[in-house]
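And then chain A:
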Amino acid sequence: MREVYFYGTCLVDLFFPDAGMAGIQLLRQAGVKVVFPEGQTCCGQPAFNCGYWEEARDVARTQVALFPKDLPVILPSGSCAGMMKVHYPELFHGQPDEARVRAFSARVYELTQFLVDVLDVKLEDLGEPVKVTWHSSCHAVRDLGLKGEPQALIGQLANVELAPLTREHECCGFGGTFSVRQPEISGVMSCDKAADAEATGASVVLSTDGGCLLNVNGTLEAKQSPLRVQHIAEFLWERTHAR
Partner candidate 1 sequence: MHAETEILFRDSASKALLDPQLRANFRRAMDGLITKRRNQFPDPADLQDLRDLSTAIRSRSLLSLPELLEQFEANCTKNGIQVHWAETCEQANELILGILRSKNAKTLVKGKSMVSEEMHLNAFLESKGIEALESDLGEYIIQLDGETPSHIIMPAIHKNKDQIARQFSQKIKDAKYTEDVDELTAMARKVLREKFLHADAGLSGVNFAVAETGTLCLVENEGNGRMSTHVPPLHIAVMGLEKVVACLEDVAPLYAILTRSATGQAVSTYFNLISGPRGTDEKDGPREVHLVILDNGRSRIYADPQLRATLRCIRCGACMNHCPVYTRIGGHAYEATYPGPIGKILTPQMEGVGVRHDLIHGSSLCGACAEVCPVEIPIPEILVRLRREATHEDVGSNVIGRGTGRTATEDWAWRLWGGVLKRPALYRVATWFATRLGKALPAGAPLIKNWTRTRSKPVPARRSLSERMRAEGGSNE
Partner candidate 2 sequence: MSDARTAILGRLRAAGGSGPLPDLDTAVLERRQWPAAERVERLRKGMEAVHTEFLEALPATWPAVVRAFCDHEGLKNLLFGPTCEAGVELAKGWAPGGTQLMPYDRSVEAFKDELFTGVDAGFTSTVGGVAETGGLLLMPGSAEPRLMSLVPPIHIALLRASTIQDTFWSAVKSLGWGRSLPPNALLISGPSKTADIEQTLAYGVHGPKRLIVVLVQDLA
């Protein structure tokens, strides 16, 4: 039986645990054994992005140490997967444990990427008709090179209509610390994204990223919009698992 590690990520851990559970269950549904090492905290991206590389490395090291076996490491987040896969090698360049970290990075996958490109899962839609829209997280597309894996999964669900955003690829304005360091610009970008989502007529906005979800959800709630935001893992699990 295929075996993988699962890395929850701090935002999923704290704010979207259902999404994390859903991700694990989707993998199990596909016949994969999921190992969830205890002691996971954060990939270190916030400190890395602010130039506090020693602190980021300290934290990153402790994460890497939790995944010693040569198994894929699956993350329900494009941005954290990007950090671990693309930026860890940069962060550890010239460090004594660079080789070990690179070997780890090579095993990192974002969840939808793994479901489509490696497992080639087949999903059966058990839900009622619904219209959704997709917000592609910047790091998922640009760092990881995600090319439509989430849409492919949504596309397998017969009763789900995907109404695209006008500006699917435009940043939602989260950007981690950007959201609090440049609140005015971030606020405007978030409002624009929320308005775009509302204009699609969808009843739910889907995304791979906890940061985007927190940001857009918070904006929609502040506007008192009936539109919900949901992590794609949670959505896919809800639609496909027999009750």
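Inclusion criterion for the candidates: all candidates are chains of the complex that A comes from, given by their letters.
Here are a few things to note about the model shown:
The rule is simple: a contact is a pair of C-beta atoms (placed from the backbone, for glycine too) under 8 Å apart; a residue touches a chain by one contact, two chains touch by 3 or more; residues count from 1.
This is a predicted model, so every value here is computed, not measured.
Note on chain A: across the options 1 or 2, its touching candidate in this complex is 1. Looking at the complex, you find that chain A touches candidate 1 at residues 8, 10, 12-18, 20-21, 24, 34-42, 44, 46-56, 58-59, 61-62, 69, 90, 138-139, 142-143, 169-171, 173-191, 214-215, 217-219, 221-222.
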